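Partial view: only certain chains, each at its native spot in the assembly.
Chain lettering (A, B and C) follows the sequence in which the chains are written, and residue indices restart at 1 in each chain.
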């Protein structure tokens, strides 16, 4: 039945490990370290067993949580951390300075939130063609780097993974870096989380298609993917808001009980910890009030599927955010790849 | 109190008359005609009294409701109707063929859903500079037309209305056409409704600012504005979905009672007329279940205001839709202005 | 010696057969037909022997010479002829309606005159992904078509031919269409000539690099390339102008002898047939005056090589011309590929 398939797909489709990760979850086969630097959080999850409670592929998952990248200071801090984490991953994967890299930018240049990959590629310093010219001796401080924008299937008629497979076979890089915009399953993470992983990627998994995986198994060289959620699906916005509705009520209730009057725009309830009772929730939101977050998401997903489900939610200043984020990514990638890259 | 102001602003900020119009509302001072042609609905509301139940300015409001404009046939039909309605309005406003026109495209070219105005302007046939050259005698079948893209205040630091006022004073057109992308208060209308009015426009009213009006009163020549909702505010999506949740439940209930099993994607409940009882609504959604649509909107607006309210919701293929819509608009405007415009 | 190599490269680098074709040249191994329709000239040269005086590869070379494509009427006529010539070529190459096509747009999207290929691709109707989905039965009136923009080596670090080879191997089309902007060796032909050939193409041959050929031999399927000269090299402009200087003088001389006074802008000397004597040429332009056209080109090439040779010459309205030309190409290609393509 189609419905089952959709819902199941939904259930597993989250690209971000933080969406399924629970700090208590550290069990056999899952190692985690957490760190903070310059106000930026770095969570490293290593999955060592194929069978694991997170139902994720084996590999390293680095989640970097940052604030507004349109602020220059934040951008610089994030860039620094990205360089460090990428280099650590290279070491871990035994990627040496002599190894050739192909950087791929997935996504649709014409759709602002999906243009992150292509925009990043535009600023990658490529050197491969210099290495190809016999007479030129390339400065060893510059790695052999090529880059590529495969476009989207809707425009080319070809699956991105086929294009990338074809090129990888032809030019034989020693490792592949893939940049992609993701869909988030939480409003809080959009444009504020970077996930770096060596476990592979499914291009376009955000649109519920079964696409071929890009990974060590399919490309036969290490694959590092860098993903940033840049949109929220409509059902995420709705279900998040329903949670906020409960929180907002709870927060207001407490303040009114304390006779505090707080204007709407200053009601900083987001981090409020108080909880409504089961009874209060029922009074306010009926049966829906007592569903789990996951159940609300499935419910809203089911409601929105038959009608104009084809909606995406973005911050209003998305074009500016994508510009800045792609700059930070390109700078960090360039520095991690080339010893001598002067920002 | 800021909250009151915001909510009041919200209450009056709908740009579309169809959002407040109720077919029963025809009273003294409000005339309406309705028509359908080629599957496209044309609603004409004429407000003749300053004081009216719709709380809208005096003037003609033409609302054209159409289907998917990325379909060539639909696009052609819509274009034809637009030309007809624009010409009728010219006649009504005593705009003759000799009169000089300035076409203005409001909005931000860099933000896809807001680029409708600037993109339309790119395809307007301008002739004014030919009329300015003494030695050239311009074919009388081409009207004296100039066009202009004022940009957005965030980029220029100048209010669009100031820029337009300055240019109108300088070049003295006989009438002004303004194209703008609007925010919709309903998911169903986004990219499916065109409103043409001679009552004036508040540039950027979609972002809750008090901007100076562009109208006959301020520009001293007739002003025709053409607006299309291209985004929904986040709170609209959420409150619409809550209504759909109730409808969806009601629809399912009936089908299950009839022992019909309908897959999610085929549950065409949108036009289902059945209603849940007060009690059922309470059971399902608590107090929220029994709020009016308007009250739910205000509630969600209040919940979303303090947190990342700054979200917009667009169809996923928005870049393609804006391209096509701006083509249709430009073609229709060109044909309405120039006798000899060959599409 | 580098110089020799450069000059030799220059000598053979003309992409257009009309640049080397001489109507008297019809000899054994070269067949030509010439035709005019709607003011558009169609020259078909078929080279049947590997060894031939034109030093071109075996194959068909169709040269279409047209006027200003920014004129709608001209554009429509050209489109019609393009469709006809493409279909004739398909028949000739035994390309049937069932055969799968890959359309490739060479060139740099960021450089206006070189964006012809990528801009054309943006409007190609692709269907391949529909054919890939098992559950969908595609209307047989739509051919299986994919498209692709490989980018330029300077941006990707990868030769376009490697990218295309990789993709062709992966998706296995039955024939390949390649669109490219060329450099012209004559001011008169820029944006006024289309060459269609089945003999293959050297991507980027305009920039004096030895690139791998794309042809039946390398891709193992028929390759049809469609090229339009959109820029002139600086040395072409200079040497053409030196020829014009002589012609202009000759034309003026005759008119002054006849006591005609013609204002500069009306001196229609371009098609003037009169020739200066050897002595007159020497007086006017010294030794340079008596060099052959080819010799002047080589001389100017030699002068410009050491200094800022890196110049390109384009018409001032090039952005507009490229927009229109890519529309015409895309429309024609779509009609030639899909039986049911409705313009």
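Going forward, a residue touches a chain if its C-beta (ideal position, glycine included) is under 8 Å from a C-beta of that chain, and two chains touch if they have at least 3 such contacts.
Remember, predicted model here, so these are calculated numbers, not experimental data.
This structure file shows 3 copies of a single chain, while the whole complex it describes contains 4 copies.
Convention: only the chains that are shown with their structure count from here on.
The greatest centre-to-centre gap from chain B, using C-alpha centroids, is found for C. Averaged Cα coordinates give chain A a centre that lies 34 Å from the centre of chain B. For chain A, the set of residues that touch two or more other chains is empty. In the complex of the two chains, the chain C residues touching chain A come out as 122, 126-129, 132, 145-149, 151, 153-159, 162-163, 165-171. The residues of chain B lying in touch with chain A in their complex are 1-3, 6, 110-112, 187-188, 232, 234, 237-238, 241-242, 244-245, 248, 263-270, 281-289, 299-300, 302-308, 310-320.
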